[in-house]
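One protein chain omitted, others in place.
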Amino acid sequence: MVMKKLLRNPLSMIGLLLLLGFILVAVFAPWIAPTSEMYANDPYRVPRYGWGNNPEPPSSEHPMGLTQGKYDIFYGVVWGTRTAFLVGLIVTGLSCIIGIVIGSTSAYIGGKFDEVVMRFVDVFMSFPFLIAAIVITTILGRGLDKVIIALVIFRWTGYARLIRGNVLQVKQEEYIMAAQAGGVSHRKILIRHVLPNTIFPVLIQASMNMGSIVVTASTLSFLGLGAPEGHADWGQMISFARNWILGTPDNPVAYWYTVVWPGLAIVLFVLSWNLIGDAFRDIMDPRIQG
Amino acid sequence: MTIPNTGEILLDVQGLRKYFPITKGIFRRTVGHVKAVENVSFQVRKGETLGVVGESGCGKTTMGLSIMHLIQPSQGTIRLHTDGGWTEVNAQSIRRLRDKMQIVFQDPFSSLDPRMRIRDIVAEPLQAHGMKNRRQRYEQVEKLLDAVGLGSHHMNRFPHEFSGGQRQRIGIARALSLNPSLVVCDEPVSALDVSVQAQVLNLLHDLQEEFGLTYLFIAHDLSVVQHISDRVAVMYLGRIVEMGEVDSLFSRPKHPYTEALLSAIPDPDPDVVGEQIILQGDVPSPANPPPGCHFHPRCLYAQERCRQEIPELLDIDGQGHFAACHYTQELSLTGVSAGETA
Amino acid sequence: MITYIARRLLFLPVVLIGVTLMIFVAMSFLSPYQLVSTYIKSPEELKNQSLDDLVRKYGLDQPVHVRYVNWMRNLFRGDLGYSVSANMPVAEAIARRFPATVELALFAIVPVILGGIWLGTISAKHYNRPLDHLSRTFAIVGWSLPDFVFGLILLMVFYGVLGWFPPGRLSMWADSIVLTGDFTRYTGLNTVDALLNGRPDIFWDAVRHLIAPVMTLAYLWWAYLLRITRSSMLEVMNKDYVRTARAKGLTEQVVMGRHVRRNALIPVATVSGSMVLGLLGGVVIVETVFDYKGLGLLTATGAQQLDYTLVLGTTLFYGLLLVLINLVVDVLYAVIDPRVRLE
Partner (left out) sequence: MKTKVFSLIVLLLTLSLSVSVFAFDPETFVYVGGAGGPQTLDPAAAYDTASGEVIHHVYDNLFEYVGGDLDKIGPMLALEVPTVANGLMSEDGRTIRVPIRQGVKFHDGSELTAEDVKYSFVRGMLADPAGGPMWMFFEPLLGVQTMRDVIAMAGGPSDFAEIDEVDPAILRKAYDLIDATIEVDGNDIVFHLVDPYPPFINILAKGGSWSSIISKEWMAAQGDWDGNPDTWAKWYDLALEEMTLYDKANGTGPFRLDTWDKSGAQILLSRFDEYWRGPAQLKSAVIKNIPEFSTRLLMLRAGDADGIYVGQQELPQVRSIPNVAVVEGLPQVTNTVLFFSFTIPIEGNEDLVGSGKLDGNGIPSDFFADINVRKGFSYAFDFEAYLNEVALGAGEIPKGPFPQSLPYVNTDQEYFTHDLNKAAEYFKQAFDGEVWEKGFKVGIVYNTGNDARKTALEILEYNIERINPKFQVEVIGLEWATVLDRLRSASLPVFVMGWLMDFPDTHNFAVPFMHSSGTFAGFCGQGLIDLAKEQFDELIAAGIKATDPAEREKIYFELQKQYVDLAVGMPFMEATTHRVMRDWVEGFEYCPAYSAQYDLYYISKVQK
């Protein structure tokens, strides 16, 4: 039913198609952009075609051109799709799980425990996210895994708060008491009754965040804290473009390809998630059912 | 009307209290308590139905939930007679006792998990009590549904596909699934249409006979209680103010509050114009109950003594009709005859 | 309500201690020689230097808990320590840099809110029609663009090509006036100070430097506000009183203006608080691109150089700010919406 509604809405339709496209690219990356001989043992390393720094415009060999450091943009964009899904899924998945477990337990148990946990969440939320991410990646070192850790540490709190609010509401429902009266254990009540009735808004929120995680990761790349240099990662590809966006004085778009391709990938990826998420919200939101 | 079973006692409640703290200030200091249930003692005999009535907020639901240990009572002992012995109902024993005590909730819309199928809702207590085999469970569910007047074709549906009365039947089926001896019915029909109310009440009545159930039947409406109960307890501001056999209580109320409640029952015969007693004022806050008899500000017969002294709940006639009123002997209160209401 | 506020303030120290404790815990992962990098910032500075002497001199070999106790002790004396990367005491660095960020946030919040509401209204009015799709797509694109990309493009267009909005906070000539004694810096907000000093030229100069970063921030945040405005407007539009108003034959403009928008704005007002916070804490990139010397940039550079005294000081400050602003938002919420009661 939800699917039908999604397909009927032109925006979410576009979103679904885009997402499908990205999934296909990610799955078939080894065929779309075969791993180069140069880095045969690590397909996520973008091959370089020269040791110089200057970008090179698209050619028949390099359909999207070479970006700063002579990295092949096409290869980076294709394999970057995998990285985007990987980072997005892991970060969203982990922070969702942590947030849901902590948030729902805290709300379900309530009382002093809830109070303590929420103060704990407050502490995490008191860090400006980007600064906190910088501190963590500076301490842990550069690398995608570190970025993921940093993102998870400061993302779960949002989910925890969201689900806590929902659980507090659902907790009042009589069916919870009914289950208790039926002798069902608290753990089972939480899993079987509380979570299924509270988790949906969190999942939608999470899907909306899938896209923005890629943007955040690219921001960290911009600050020199993202994926290791040369790793197929859109954020990094686009941060390679930072010095070239200005073009030359007589041709401001001289290096358009350095920013357009990876930029387009990010924008479309985020767009696809957001269009779906947006439509989802419209569908699920009982308030705007006219 | 069944003759009250004067046999053994199933549930024994002594000095039950449930206080909710009122906190104030920065440090959440406890500055007082809402005494939702205050020193309530009563017994329920095996096979009988004890009706509990009172206005909303009088603590009857809290009492029911406390007995079920769905909320933690503040004080008092609750004992259940099981397998030829007494078991105290407390936080430790309650898990074991769940199959002996069950509850039917007030709101059939909120008491069923909207995301579960009927078969799973009804089977859940079975599963929790160790019935591992899914087939067996569903067979049992089928029987239960049948017993409450629903068919097996309902099993795979979700709650939102049912009407209120049907949902309450499902709730009852769930309560019966463990084959309990005591069922607390927490206003099971108050959320239903009048036409459906009678059906559900009849069902409960039939089930009682079929399964030999004992009911603690909570309602805010005396007319509902009249039919199903053997005995009735009337609660006011957390205390039982009168308790007795249904006939005796209805025809010869011993407490002015009961009298007022009785007078509010609409008479089916339009020619009989009963004198209705309108209670003055609102129910006082249980956080700050009036001194003396809690009912005195609204009582037509209140005397000086009522303002100062809390009356004890005493057996007035030596035959199990209790009342908590200083002047119960002096007053002659009007009741209704048992057959009078529909 | 006063009790509520007091209670929340009571938890402030708990949060602040938690925040600083976390940084110290994170720091315990670092060796003294990693911390020395605050003083030797690059391989080129690695001359005939004895790392051990530096470790000893700055007490970097002390265990983390000892440093935490020392830091706390100094904190109670009002001393936040000295920031090597900022070349000044941490407290002074915050006092100097924060006004810049505040100024940017204040200037940004206006177009963010107005634009967001405008877009949201369009979307709601044309629910599920092309204009709705258009404005939402427009906003989401803004949200999907890494801000450094958009910022650099704006910088190129408005400074590189048109020469209108230069980077920095002030032009050179204005800077030299502001830095001299004749110009009193009351607030640290250049625009305000310029007006207070009766210098409209400096005011214009400051505004000129604010436009491009503000544009970047605005485009970034529009999607968020559009979303909220749109859904709350749709909700209100389905309400009976709005239907009644329509049925009465009121013009669409009146219905929208008087009934829908006003009621739909309550949730918008409540998210503004968190937006101010986001703007105060999350403008690192914009500050970097536009060389806008604010607190975010300072902290980010400090963090990258492992200047932990600075990071501690600023996170403490941000924590304080966050708790206070959230409190204000809660209270405002209760004031705006009579249905809300503060427990």
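Order of writing sets the chain letters: A, B and C. Residues in each chain are counted from 1.
Definition applied: a contact is a pair of C-beta atoms (placed from the backbone, for glycine too) under 8 Å apart; a residue touches a chain by one contact, two chains touch by 3 or more.
All of these numbers come straight from a predicted model, not from anything done at the bench.
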Quick one: which shown chains sit in contact with the chain that's not drawn? A, C
The one residue from A:T138, A:Q180 or A:T258 touching the chain left out of view is A:T138
Sole residue of C:A86, C:V214 or C:V283 that reaches the chain not shown, by the stated touch rule: C:A86
List the residues of chain A that touch the chain left out of this view. 38, 41, 48, 50-54, 69, 138, 141-142, 224, 228-230, 242-246, 248-250
Those residues of chain C that touch the unshown chain are 30-31, 33-37, 39-51, 53-54, 56-58, 82, 84, 86-88, 93, 96-97, 152, 155-156, 159-160, 162-167, 169, 171-173, 175-176, 179, 204, 207-208, 211, 288-291, 293, 301, 306
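One rule holds for everything that comes next: only the chains that are shown with their structure count from here on.
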Label of the chain whose CA centroid is most distant from the centroid of chain C: B
Could you tell me the distance, in whole angstrom, between the mean C-alpha positions of chain A and chain B? 53
Chain C: which residues touch two or more other chains? none
Give me the residue numbers in chain B that touch at least two other chains, ranges are fine. none
In the complex with chain A, residue positions of chain B that touch it: 65, 68, 70, 95, 98-99, 101-103, 105-107, 110-116, 121, 124-125, 128-129, 171, 174-175, 177-178
State the interface residues of chain C toward chain A in the complex, per the touch definition above. 11, 14-16, 18-19, 22-23, 26-27, 29-30, 128, 133, 136-137, 140-141, 143-149, 152-153, 155-156, 160-161, 223, 227, 231, 234-235, 237-238, 280-282, 284-285, 288, 296, 299-300, 303-304, 306, 311, 314-315, 318-319, 322-323
List the residues on chain A that touch chain B in their complex, please. 173-175, 177-185, 188, 192-193, 196-197
